[in-house]
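One structure, pasted below without further comment.
Apart from one protein chain that is not included, each protein chain of the complex appears where it belongs.
Going by the order they are written in, the chains are A, B, C and D; count residues from 1 in each one.
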Amino acid sequence: MTFEIDYLALAPELVVVATMLIVFTLDLVLPRARKFWTATAAVAGTAAAAVPLVILASEGTVRSMFDGSYVVDEFALVLKGVFIVAAYLVLLMSHHYIESDRYYQGEYYFLLLASVLGSLVMASSRDLIILFIGLELTTGPLYLLAGWRKGDVKSNEASMKYFILGVLSTAILLYGMSMLYGLTGEVTFAGLAGATAGRGDEPAIVVAILFLIVGFGFKISAVPFHFWAPDTYEGAPTPITAYLSVNSKAAGFVAMLLVMYLALPDVADIWAPALWLLAAASMTVGNLGALRQTNIVRLLAYSSIAQAGFMLVPFAAAAVAGADLEEAFSATVIYLVIYAVMNLGAFSVVIAGARKTRSGEIAAWSGLGQIDARLGVLVIVFFFSLAGIPPLAGWFAKFAMFRSVIIAGGTSTVVLAVIAAVNSVIALYYYARVVKSVWLDDPIGEFVSEAEAAPAVSLRLALLLALGFTVVIGFFPTIATFVGDASRVIAAGG
Amino acid sequence: MDWFETWGLTLTVFIPLAGALVLGAIPRDNENALKRLALVISVAAFVASLVVIGQFDFSGAPYNTYQFEVNEPWIGAINANYHVGIDGISLPLLVLSTFVMVLAVIYSWNHWEEPKNPKSFLILMLILATGLNGTFVALDLVLFFIFFEVVLVPMYFMIGIWGDRSPRKIPGFGKEVQTRLYASIKFFLFTLFGSAFMLLGFLALYFQSGESGVRTFDIVELTNLGAAGAFTGRFAFLVFGAMFLGFAVKVPMWPFHTWLPDAHTAAPTVGSVLLAAIMLKLGSYGFIRISLPILPQEAANWAPFIAILAVIGIIYGSLACLAQTDMKRLIAFSSVGHMGFVMLGIATMTDVGINAAVIGMVAHGLITGLLFFLAGSMSHRYHTREMSRLGGNMKLMPVMGGILAFTAMASLGLPGLAGFWGEFMSLVGAYNPLAGLSLGVFRTSMVLGAIGTVLTAGYMLYLLQQVNLGEPSDEWQGQEFRDVDRYELTAWVPLIVLIVVIGFYPRFIFSATTDSVVSLVDTIFNSDTTAALTRVASG
Amino acid sequence: MTRWLLATEEAEHAVEAGITGGFWVETAGVMLVLPLVAFLLILAFGKKLKNQGAELAIGALAVNCLWATVLFVLNMTDGVLATTTFEIGRIGSDLVFELGWVVDGLSIMMYFLVSVVGLLVFIYAVGYMRDDVRVAWFFAAFSLFAGSMLVLVGAPNLIQLIIGWEGVGLASYLLIGFYWEDMDNVRAGNKAFMVNKVADVGLILGAIILGLAVGTFDFFAINAAAFDHLESLSTVAVVGGALLFFGAMGKSAQFPFHIWLPDAMAGPTPVSALMHAATMVTAGVYLMGRMFPLFEYLASDIRPWLVAIGAITLFALGLLALVANDIKKVLAYSTVSQLGYMMTAVAAGGYTAGLFHLFTHAFFKALLFLGAGSVIHAVHSNYMSDMGGLRKQMPTTYWTFVAGALSLAGILPLAGFWSKDEILATLGHEGYIAVMWIAVAGAFVTAFYMTRAVALTFHGEYKGHGHPHESPRIMTGPLVALAIPSIGFGLLNIPGVALPGLGNFTEWLAVRVVPMGDHHAESIDFLLAGSGLLAALAGIALGWRIWGKDRETQVERDRFEIPVLYPLLRRKYYVDDLALGMVGATMGPVARLVNWVNDYVIDGLVNGAALITKALGSFVYGIVDQRGVDGIVHGLSAGADLSGAAVRKWQTGRVQQYAASFVGGALILIVVFVFVT
Amino acid sequence: MLLSQFLILSAAIFALGIYGLLVRRNIVLILLSVELMLNAVNINLIAFESVIRSSDGVGQVFAIFVITVAAAEVGIGLAIVLMIFRNRKSANVDDLSLLRW
Partner (left out) sequence: MTVGDWVSQPINWVFLVVALSVVLSAFRVVTAKNLVHAALFLVATLGGTAVLFLMLSAEFVAWVLVLVYIGAVIVLFLFGIMITRAPTGRDEGLDAERKVWPAILSIATFVLLAWASVEAFGGDIVNELGEATSTELLAKSLLGRFVIPFEVVSFVLLAALIGGITIARRDLDPVEEEERRAV
């Protein structure tokens, strides 16, 4: 049979590819002094990739290729949008960061874009193989990027840990996939959905599914597969940490949701409780772990573990309660979107603050607010948003999460809801601790002078965008809900 | 001006927020401009609320109807609307809030705790104002929740930045912590803990409301459903419990009160004034506006429990007061007792009781607010709040001493002053609670509550004796103390006047509240005073 | 008899029409407001005025006197009965709060009393307080005192009564603690306030119960309900009545609430005069009179108890006056015991008797206090051991004081005799024979200690320092003015005798909406009257025998001892175990036990209670609150912290341990799901 | 031939891979272990394919992809090893535990 390729549907990916090649060639031709053009190109390219997205979104038809193994529906578009925007912010963050130290800019952006490409592909994949390849492309470059600060042993260690656990998880994931294939003879989600129906009692199926969950659990750094996260986050270059905590986490989520929701809907009684446990464990462990952290990046690492837990909650709850998964779906996506924005904001603040304090230690940030009020306010906005304090975007994420849980109903979900509630209080404690040292404590160390610590234009832009999103969504969550609703349109393909 | 019908409340709520933004644009060092502008803004909000009174239709309030209602779609997906409106119950509280805010601005004119920075302080105050006003007019659970939460952040910073910098040994904690830091985070966590569960409760209601039509967060619709008995059984129990946590922490009811003394003691004067005068009311208001109407049957089940907690609060708070050495802390604990009376009134679920609660809230707002003003000004002059070191204040600052004495009398519920009605009427309510509620519990609580008034008198006299009377201790000898200055006077006199007016003419409040309350009680608990009054007293 | 029926008709008509009696009645409310206005004005401008605001206070009361007298006369000629109220708030349609004023026999009597006595005391005070501290404040508080009392007696309903009631309490607190630089005075003030507050609990609860039972707090309504035995009321009448009486005990210093009264002497003497005569202490009796129908028709079962308390008060506490050296204390205890008389009477059913005694007592007690004040003013000491032989230096004071003393002792034909006789008669008629004889004994005691007081103060040689001389006119004037009613007012209510065309006190007092249905003698019971008089004379004779004759210094003579009795008396507060104590002399152990009880229980009532509460307070706060409730919170947070530490421990940084828990986690998951679920 | 015999074999190799991954200290050796695990996966896929015989040889295609990715990962891994070695003069994982709680 023949497969015709729908180039418009692939346009975003193609744009990114093109950008990669441009960046790469630029890097070859440009002298070191001019290398920053590569950054500009990367940023521009990413922005450009958004255009076809908008076009596709505007016509809103579901495009399906290769008998449904590659689908561009609203869900895919929304997620691609998230990936693109997040990537855009990360690039903005990276710009100055990478430039200031003599890293390999061209390669850096090339790899970053490769990872983005992977996530884009994955969002459309309706087939285990494409999913797997996409996932690999998403994470592969990151192993290297995590170690980008070559001279810094911490960075090396970060990448090494990430890599080893990464490949381990990949192996397990693959084993699970192979089992699935063997059991069903199918790799497309549609096919799997049909073939797995009602086979929830076979041990092999259980093993396969749980192996998949383990694989994804690593990507979203869910407890107990989270150990790499704090170390890697701390060691990796901060923009990469941001990228890890947002894009690759989101990618993991997308993969997991796709597989569970499209490929294994009828065996939910296996994966639902597993997700339930993962969610509860991640929230609790993540938050408790964050309580005592003294390094702000590390704190954010743990917080992102906890946040992953929160994100899992709706899906787990709904599935456990056997309720309509659509609500959960949109809730999770809403959470994902909001989380992406505010977390990136938080990391941008961390970068800016670190420039000012020359340290990632929370203690060193004491009294920052009194020296640089603007930065201080940003700290308040993003960290309280993460804590879910209205009227900052974060509240709606939590709100949507609780909402879908309650709607799911059932005892186990109520329990989960209570766990989540208690955790959100614990979370406030450590987020507030950062705000506290920034505003409530008196300055101890002296700060870098205004002039040289002034955040680069690109970073300012990133901060501005994140701030805008965080506040506006906070007041008019309809924007977020729109995304959530759009993401409900998800085609099984096939 | 019928445009005001639609815009009135929105203005009242958001003028301060807008003002805060404007203030942000003014340079930090231009203090006068900042203060003037802040004053103008708060006055504007106050005026707006006065106009609301002016156009408010006092002629009877049918059950569950609101005036100045605005209902615009807000978050379509979850069917949450920007629904604001006002009725006799919320009207006094709204005005109280805007009113006290003005006084607070006036007072802070020349009272800046360290580290000064008036700009941030005023901005926070204005944001706070928006949160407070908003909570009183919100008719949509989500909206209510937002405003309810928004209040936290400014107060957190007020306490945390301008709060008491002295270190304090916390029992159960290893090292000493700075009072303000400890208090602020404690306040924050407590309230958030409560409201997290409150939110769960709201969502559960939302979900359940889907059973009978479209899911909604609208308080009005939910109230109708509640009256129609849509929420009952274990569901109602859980939901009420969840919301109870949220509100009880805010009130605060025993045993969720422990954040209060710390917060009050640590907070800067204006902070504790706003905290006591308005913020505590959010909780009790929540009970009246949300818990009771939406879950009437369940409320009836919880009522005795609430009453018991309330009475414990009354006795407990008063006893705790007797043990205090810190003037401000004493006043803080007195709040626990007074709010106990409010909650007792609510628990009776009679129109008498609920009216008592509302007037009690207003009175407590005025009186305790004034007390905190005084405490602030004194520690401003004496640089201590230790009552053992104070004394003979009457000699050093006659006017301030006099005002303190007056306020103390008002606070101990002297008939003829505002404080009396809340206490007295909640006792009245407790004697004949809603038909079907355990008379035993409520009458016992009535007696205990009455005994509580004695204790209240006890610690208030103790306060006066310690602070006002006797000879000034030697350390103050020969020092010049500036008696009440004109900013303080402008801030306090209105309060004093109101306290007296309400004391002799409670109709000032009742004329607004009673219709709404009665219609509420009649419809939901289908009981009315005649029943309550003529029911054979011995039950 | 016919009179009150007429009154009742008038009443109904009055209540419907709202008002009768023309201008003076319609505007009677002025009396309630004026002093309060004066209070505010003096607070505001007092210091600037020539007499520190005294003129305002006096002016206000003078106007009141006008009104009160007119009303009094109107009431004598043809009963005036009206109520004027206006709403201050309502809950729904049923529960209405009103303020206003009542004009009927009882209230008019009180208006008159408060205004006249008040006025005289005020005038006197101008002299007494000259060149004292805070004069303006004194008169302000004084006006508040009188004003609150008027609000109280004018109250048409329990709410306003409570307002006035607490107002009086507040004013007394302010005035007792007038010299607040001295902590003892402050404590005295606190004590008075707290004791009253405790009693007020009774009043408030009683008010609530009765009010809710009837559906309104209106006196007329409640009494009417009592009159026609409204079912919902009759079920609670006893409880409500008891609670009200509990409240009355506080204000009227009935045993064991008397403890605040002697300390209340800490205030300036005029305060004591007012407090003991017209305002404050009479409030309790007034309340009993106001609610008389309740006790008459519904709550009569509890009467014996009330009478008993009254009896204890009148006799046992009267004895205390014997051992007091402070002249004001002597008078204070005599007041307590006289209040005992009144309570006993009202409780026993002697509406007229009790209130008539209140009426007369007000005058001569005020007179006595002012006289004492003038003496103290002269010798700068409260102690009789610093006085003596003053009758030459201060004749006016002396004679007026004697008049008051005789009247108090109940000597024919002074006012005191008639009112006390009426009480004895009532007691006899209502069948409280034992109590009646106690009352007679009380008369003896009264006469005895008054004689002692007079003798020690005015006879013998002067034992103090300096050269005392008569007080200025402004002080003696009121004395004279008060002497007249103290002597003459008995005539207003001679049993069976009616003033031509005016009737008598009984009838004036009976002008109420609801018939009082009390008994009062139509003729003098000469036996009883005689025995009372005899007891009094005996008291005087004995007293004179001991202190009167003018030989060596009286100091030694004051060593006069009655074996068992006096030692007990000297331990002032323990009077209430007097009777037991006498037995105790014969059977020691019992006595000691009882003494112990009194030592730690009765006295504990206030001082102890305060301490205990305080201790309790520090317990609740220190242990329960800070450790317990808060401790839990801290515990939780600490727990979270620890587990947080645990989580961190797990993060060893060794990648292979991570991998291990990675695989381990996976396996556990699988095992759980394959084999468990 | 039974399908399960291949599966058991692959399970064994997979398990051995895990063992190696957990015990080995030298990063290169850890990489070798990972290769074992991936190889196990391949055996699975091929074995299944030989039973399923899907229309377009999905199993084998999958296997090919796995092999490719494995190769790529080896490249990445070795690069990291080199980098670490350059900084630390050692390729032992135990020496790398700066980052912890």
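Just so it is clear, a contact is a pair of C-beta atoms (placed from the backbone, for glycine too) under 8 Å apart; a residue touches a chain by one contact, two chains touch by 3 or more.
Just so you know, these numbers come straight off a predicted model, no measurement behind them.
Note that the undisplayed chain, when the full complex is considered, contacts A, C, D. Among A:Pro52, A:Gly81 or A:Gly134, only A:Gly134 touches the chain that is left out of the view. Among A:Val207, A:Ala251, A:Leu378 or A:Leu459, the one in contact with the hidden chain is A:Val207.
Where subunit C meets the omitted chain, the residues involved are 656, 660, 663-664, 667, 670-671, 674. Counting the whole complex, the residues of subunit A in touch with the unshown chain are 1-3, 5, 17, 20, 24, 32, 65-67, 69-70, 104, 107, 110-111, 114-115, 117-118, 121, 129-130, 132-134, 136-137, 140-141, 143-145, 147-148, 150-151, 159, 175, 179, 182-183, 202-207.
Panel shows subunit D; residues 1-9, 11-20, 22-26, 28-29, 31-33, 35-36, 39, 42-43, 46-47, 49-51, 53, 56-58, 60-61, 63-65, 67-76, 78-83, 85-86, 91-92, 94 of it touch the chain omitted from the view.
Following the convention adopted for this analysis, only the chains that are shown with their structure count from here on.
Taking each chain's centre as the average of its CA atoms, subunit A and subunit D sit 26 Å apart. Distance from the subunit B centre to the subunit D centre is 65 Å, each centre being the mean of its Cα atoms.
Touching two or more other chains at once is no residue of subunit B.
The set of subunit C residues touching two or more other chains comprises 648, 651, 653, 655, 659, 663. Considering their complex, residues 170-173, 186, 190, 254-255, 257-258, 316, 318-324, 333, 351-352, 355, 392, 394-395, 409, 414-416, 420-421, 424-425, 427-428, 431-432, 446-447, 450-451, 453-455, 457-459, 461-462, 465, 468-471, 504-507, 509-511, 514, 517-518, 528-530, 532-538 of subunit B touch subunit C. Taken together, the subunit C residues at the contact with subunit D in this complex read 648-649, 651-656, 659-660, 663.
Remark: subunit C residues 637, 640-641, 643-648, 650-651, 653, 655, 657-659, 661-666, 669-670, 673-674, 677 touch subunit A in the complex.
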